[in-house]
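The complex appears here without one of its protein chains, the remainder shown in place.
And then chain A:
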Amino acid sequence: MLHVDMDAFYASVEIRERPELRDRPVVVGGVGVRGVVSSANYIARRHGVRSAMPTVQARRLCPRAVFLPPTFALYQQVSAGVLAIFREITPLVEPLSLDEAFLDVSGSLRRLRTTPAGVGAEIRRRVHAEHGIVCSVGVGPTKFVAKLASGLAKPDGMLVVPKTEVTAFLHPLPVSALWGVGKKTAERLFDVGLETVADVAAAPLPRLRRMIGVAMAEHLHALAQGHDDRPVVPRSAEKSVGAEETFDTDHHDRALLRRELLRLAERTATTLRSRGLRGRTVAIKVRYADFTTISRSRTLPVATDVTQEIYRTAAQLLDEQTPPGAVRLIGVRVEQLGAGESEQLALDAPEQGWREADQAADKARSKFGDLAIRPAALLGKGPDRAGTTKPGPDR
């Protein structure tokens, strides 16, 4: 389990855009009279500036700081780029906000031939190389430990807590480090002499229950022992999921374009499934050599995450609603997303159908990489595509 947290994310992105600010205190936040600080770099933090502090107060603490209004579109763009790096490593990515995420890499280690610490180092290297910002990584057997570790690794560091050292790591920490302990609970625990995580772990459960309620007691007791069985839940707040491809040379050939749609439909459907999402609307985008762009969409009766259904709809849109011509870019997108745990069954579908085939393929890919299993139509050499890396030689 990895927890990755961008260090002073908004401020770092702003500094990347304006390198001349590098050695100055930088504060990003609302600049109005009621504005609050969203992010401050470490130089500003040395002056006592903190997130969520009124900007007015920050100005008093650090009058020399450069105050900037936030540019969210830019942060979103950087965040999407960083998440894309994570998703190349594992489909099990749970973003918590623009600047932090949990990753479950247990299924990917064999494919990548590395250790969790190796993955963490690689993430830190790539985020810095590709996006010009730094992040901290916490590695641990559970979400809770990983998150604590990244907090302690900051700034620009990594902390690995192996399973055998969890107790030694947790026990000296103050109770307020426990997830879910706010000011109130911390005070109540303090009053009865429970000051560290070790104290909570050693306290008899019935006594804890009487003090802070059954649910909270059991939750804290488990955390204090190092138990935390929350899985990484891949999800996203995105309105659509899609993939597109720009060719190196423009293509007329409809059969080739349809194959490309299959490739993109598969990538889109895999992303949907890895995040537990289904969508009702399938859309395609076709950009011609003269940059005329046509977008067409169709809404399905029932939300889908099945490669074949997305491909069939996309291919039909291509055949019926786009004129012939030289195509430079083609894309597939699925919209109207919902986290669907329910599946409308179909009359003629076998009980084990395309969805089960897709799920089996996903499993194989999580172990052996993206090229482990593909539709037969995609075997062989595809068109050259700009802006994507070529797959390496088959093993």
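What to note about this one:
One rule holds for everything that comes next: a contact is a pair of C-beta atoms (placed from the backbone, for glycine too) under 8 Å apart; a residue touches a chain by one contact, two chains touch by 3 or more; residues count from 1.
Criterion: contacts and distances are computed from a predicted model.
Its record in UniProt calls the unshown chain "Beta sliding clamp", which is the match among "Glycosyltransferase", "Beta sliding clamp", "Phosphate import ATP-binding protein PstB" or "NADH-quinone oxidoreductase subunit K". Of the candidate positions A:P63, A:G182, A:P204 or A:P301, contact with the unshown chain belongs to A:P301.
When the whole complex is considered, the residue among A:T71, A:S297 or A:Q316 that touches the unshown chain is A:Q316.
Touch with the chain that is not drawn comes from one residue among A:D191, A:D229 or A:D348, which is A:D348.
For chain A, the list of residues touching the undisplayed chain reads 298, 300-302, 312-313, 316, 338, 340-349, 351.
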